[in-house]
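Removed: one protein chain of the complex. Kept in place: all other protein chains.
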């Protein structure tokens, strides 16, 4: 079988295709013929060596989808032929994040998905929602499940409430789609008229161009009749946090995504300005993944894919992703 | 002005129209020209004297809508011309039910809405959602707000989850409509093909005829792939509770509505059969009413009205309501 | 090694001691030298054949404690020498009860603890709180963790609130102790002056003798200044449920424990009388077990043990337990 490895050089050139032995599942494991994998910012940071772990020799990518082709003898949760998605943190089964669950993270601390075959503990997979292609399924483990956290905080998302999303990355688009499923109004920010039109087509009720309106936080307040946004998915780039604080309704839930690099420092007094909760989110549990898949299946929701690359073009996928112009997810077909 | 009073005889004939002085608002009060009132089962029980409080002389009906026509001098929350709805428990402003809030209940312990003019403390009203007629607004204070409790329990209602509603009463239809807004699947029970068609038109995904299928709890399990319903609005008639318990998913939230008369006793062991929470609900706070109105307004939701009677036909409205054949709410135009 | 098995006859005589091979742990398993096991009502029902599963050949008892003596080669969570407790539902790791977790239940659907050696998947054990004897640790998996659910519901237990517990069974005494740790006032019911004194010694603020006061629900209201109990651990015997409903404060959380046999049926209208939540509880997750152990360790809490029997006296332990006169837990030393 074929797979990619990072050579630890910290560049796209270091992503090398190699031939390897097809792995064998242990008693509690399953073998999956991978069919697609998707990219997240963390994958790019890992490729470039901006991640604590040593990456030389690592098979990259955290998110993948495929078909179960072989079962270990003690496996009970899955069957041959099941269409499955990987989980971002395989040790997070349910409930709050276990303290040590981040030690095992495919594509980061253990080998990832950019491989024709991968062995998984049976606990580390979820069944794919019916009706989605493998390419679509591969977009779910990180971006969709992070967006699904809109529903898992202390403050439930009510029909009629306002959700604020930023830009056109994977998490933001899933958050837009999920918020609409749940009956919310969505305010989205973007940088171009073209993307604005696509955000509206996905259901955004109000789109604000942050280039035209750098103090868009205030614009959100105006658009919501002075109330502000009830739930915010804060991507944490540049000065978005300060604008989000301005945009926040009293008692807003501000979901902090990712780990921003190069964002300007913020005055703690600014944080205190909003009577709000800032909630650091980072994917979710397998149980939440299953609940999300049920919603996707019931509603026939289609993940937004910007572009699909062939397996041999994996370096091009990383390069395209690195330019950050995409609208939705970048996927590699395996 | 005109208004109706109960003479305490316990019959529809005891509902008498009388001429009265238009009341004057105190400093913190507003005067409302009532335009519509709607009926609930409790109103019928009160008419028939099946309610603890003494009812001779009482102006009936808990739920009404109208227009603010005069303000007390200290009023700040409302203005002349505001379209408003009454609140079922005016002392329940926010948070959990205050221990003594049920002492003040229009149409039950104090005069109600079946009157051309009513004085309210300004705290006892909410602004109507834009886009609704007064008849529609009058359906909200009890039935809609009770159904809205789907969103206020410990377990939030997630997109993709299954909600079970029973029959065609006001609470059940609002629950169906609200559950659809929030992205749920809805299973509804009914007794006729005609009503089944109307429930489907309102968005019900699955309708079960409980006459054809007396053990419909099991049918709900089958229709949900063995999982059962996640949220149940249990109306508490006849043997519905036992069927609901059978229908309940693990960790289901079973919302208990109303105060059933003549339902068969239930074995506590049956209650324990489901790993579920039984949650007695009874309308909600003014703050929740406002959140509900926001959702109604954002979605342009139309309450289901079975029939509107003129003010002079109020006894006919009670008689029609008492026959229990309605689909949605019975309203009296004032 | 020695162990007990049920012969399926449904009587204490059918509990037979036998010699067996010491089992070997698989790659993800650990071997535990059991040191103590405790009895719960379910064990008695299983012994007497009042449980759905077939019990002939079953090693009884769900709750045990011991020392890890051997590790499978892939084990990471535990080490040789660790003092551990079993878990009642080994597949319930965290979050809400998984739908199928009750299929695997030691002492009920798989072999239990009344054995000198038991092999466990490493996921199925928790470390014992420091400072407890093995006899004490063996009381925790079912009774203590069920009582700990006081802290896991929608309504947190606040200092100054009132908790109502019933009688002197294991769950009730742990609930009393945990409620006191958390700053609650505790009202306990009992049937004798002797037990009343022991309940007071454990921290009960108010003890009501239900023989002297059959309508003790009203007495609870009086003792709480008319407010009622905020949290109730309802054991579900005889007519306790109706008294609990009378005793319940507005917005009370009534935790339903066990599966009562022979309790009188209850009118659904009685259930509706309290504005309360009835929450069926049944042990808890491993994660909750760990949180509970932390509290036990921090506070040096001592489980209440009525009597310890030697391994050879296991039938006497069941017989004594069956007489229901105990105050706290019955334990078998292994």
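Letters A, B and C name the chains as they come in the text, with residue numbers starting at 1 for each one.
The rule is simple: a contact is a pair of C-beta atoms (placed from the backbone, for glycine too) under 8 Å apart; a residue touches a chain by one contact, two chains touch by 3 or more.
As the structure is a computational prediction, the values presented were derived from the model and not from experiment.
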Sole residue of C:52, C:160 or C:262 that reaches the chain not shown, by the stated touch rule: C:160
Residue of B:80, B:94 or B:130 in touch with the missing chain, whole complex considered: B:94
Touch list for chain A against the chain that is not drawn: 96-99, 153-155, 227, 236, 241, 249-251, 256, 258-261, 263, 265-269, 271-280, 282
Absent-chain interface as seen on chain C, which is shown: 151, 156-161, 178, 181-183, 185, 291-292, 294-299
Contacts of chain B with the absent chain, listed as residue ranges: 26-28, 93-96, 98, 285, 287
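Just so we're on the same page, only the chains that are shown with their structure count from here on.
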Cα superposition angle of chain A on its copy chain B, in degrees to the nearest 5: 180
Inter-centroid spacing, chain C versus chain A (mean Cα positions, whole Å): 41
Shared interface positions of chain C, touching two or more other chains: 96, 98
